[in-house]
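The structure under discussion is supplied below as structure tokens; questions concerning it will follow.
Not every chain of the complex is shown here; the ones you see sit where they belong.
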């Protein structure tokens, strides 16, 4: 009675509900996942600590846990998707500290059935790293671009490609980064059209939206 | 020499450059549009006052001006697109004061070649207005959802549909709306996945991104 | 001498003073509750940790403790109120993480003698959950509507009902929720009239005010 699972979401929206693990006990996560998993399909819980994950996995053994992304999940056995040059979601991040958020996006997209390519630590302070990927960038259907600090990477990527860029600001940084506000504002003010933004550290939301786009 | 037109943007990005009219003189807008229009293709200038528009139209007569959206544009004669049930961009807005931003999005998408449907004044304080549109909503490929004040509409729409929602906060409101910050924050914190956000009042950016998505 | 109990508050305001437990030691809470309890009547202390609660209960055994709401209280044996269709306070919350605040409101109203109904996890991303309650909603005198993140629930509820809505933003969320600011601003900018707002996480204040309203 503390939670009302939205069972017909898959029908309505194409994707199942996802558990937000922050502030829930292992028991609560377990209860919800069980209710959701009854009818098959992929399962996903985000922001789950290793301790809670271990506890949940003991009772729901089919789940995998990723410690970097702090996610608990079960991929549905899908038909292998043709990993052709233009049907993948690409996840890029600016620095190595943005990895947890980038992985949250990447795993979300994989659980939802997308083919994912990762390009990490390609921040704008050493532009040659990004420019050398130019050809590979052309084969994506949607981009998730993750960056903290000044959050300039999405503008630069969007200036190079012809597909939607979902920008994710991260709370990486200190001082006037204000827990991700600097990156968030930078991305909202992107001078390159074709960029939209999700909440700070919301890798899940970006992976979800990129999957929707790549599915069309 | 005050502006370097990005001529090969259509090649690189699929769409031509667009002129941001704010703070540019009619003469500057004219010069840039001329340079851009030389090779054919659609033309678009945003944030153009009626006075400047009139001045530019005198010398570049093929342009149309929309006073609500404050846009100056030329649509390219495209093959008529099959306006089938699922290939349109839908633009929704919460209140009648959000119209200028909604129209900026709608016209941008039309100039870029999309079929557009408009549903205005469907804010969450009278939910029946939105719920009565439910069937029509299903035929879109992407949604632009425009709202000021508390910006709750995108969450509600995204909870009802299976396609990407691009949310546009507007500066409509007073007091603690802080020129659109309340709506912006509301949208960034949407509890419904499948939503990404553009800058306050950036109808252009939302229409552009929705067009990219609908084009796939 | 560190505290001056406002003994004649019940006379002046109809309700007794309530102890704000944050930052007070168990001993201080005990001293104040004792002074206040001398003349009978309900007793209430908010924001009390389990450890302090246990310590206070040892010396003031008539008190009950609720761990979710973190409240220590004694209901006054009142005439049973006729739980008729229109004389209750209803407490709604958007997500399961908002429970502690919702319970603080609900228990406050109960201690002050109101009949309370609870509807939890009815957020706007799955609107059918709220819409299915429509008939039940009609029987309340006042609503306490609790939500974090974008805080859209109070607007939607107020759009459906004919009685006052007291909105409580919670600090649930991350990133651009800014510890409840996004929800607070959303609620202050509600496009539906009939809504007023209390401080972030202030379930107590909302339950108190709803009780005042329902008492008339």
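Letters A, B and C mark the chains in the order given here, with residues in each chain numbered from 1 onward.
Please note the rule applied: a contact is a pair of C-beta atoms (placed from the backbone, for glycine too) under 8 Å apart; a residue touches a chain by one contact, two chains touch by 3 or more.
Computed from a prediction, not measured in an experiment: that's the story for all the values here.
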| item | value |
| --- | --- |
| Total identical subunits in the assembly as filed, 3 in place | 8 |
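Everything that follows uses one rule, which is that only the chains that are shown with their structure count from here on.
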| item | value |
| --- | --- |
| Interface sides of subunit A and subunit B: same vs different residues, half threshold | same |
| Angular offset of subunit B relative to subunit C [C-alpha, multiple of 5 degrees] | 180 |
| Centre-to-centre distance between subunit C and subunit B (centres being mean Cα positions), rounded to whole Å | 42 |
| For subunit A paired with subunit B, centre-to-centre distance based on mean C-alpha positions, whole Å | 26 |
| Touching two or more other chains - residue numbers and ranges from subunit C | 95, 125-126, 175-177 |
| Residue ranges of subunit A in contact with subunit C within the complex | 1-4, 6, 8-9, 20, 22-24, 28, 169, 171, 179-181, 184, 199-202 |
| Interface residues, subunit C side, partner subunit B - complex | 94-95, 123-127, 149-152, 155-156, 158-160, 173, 175-178, 181-183, 185-192 |
| Contacting residues of subunit A [partner subunit B, same complex] | 12-15, 18, 141, 159-164, 166, 184, 188-189, 193-200, 204-206, 208-209, 212-213, 216 |
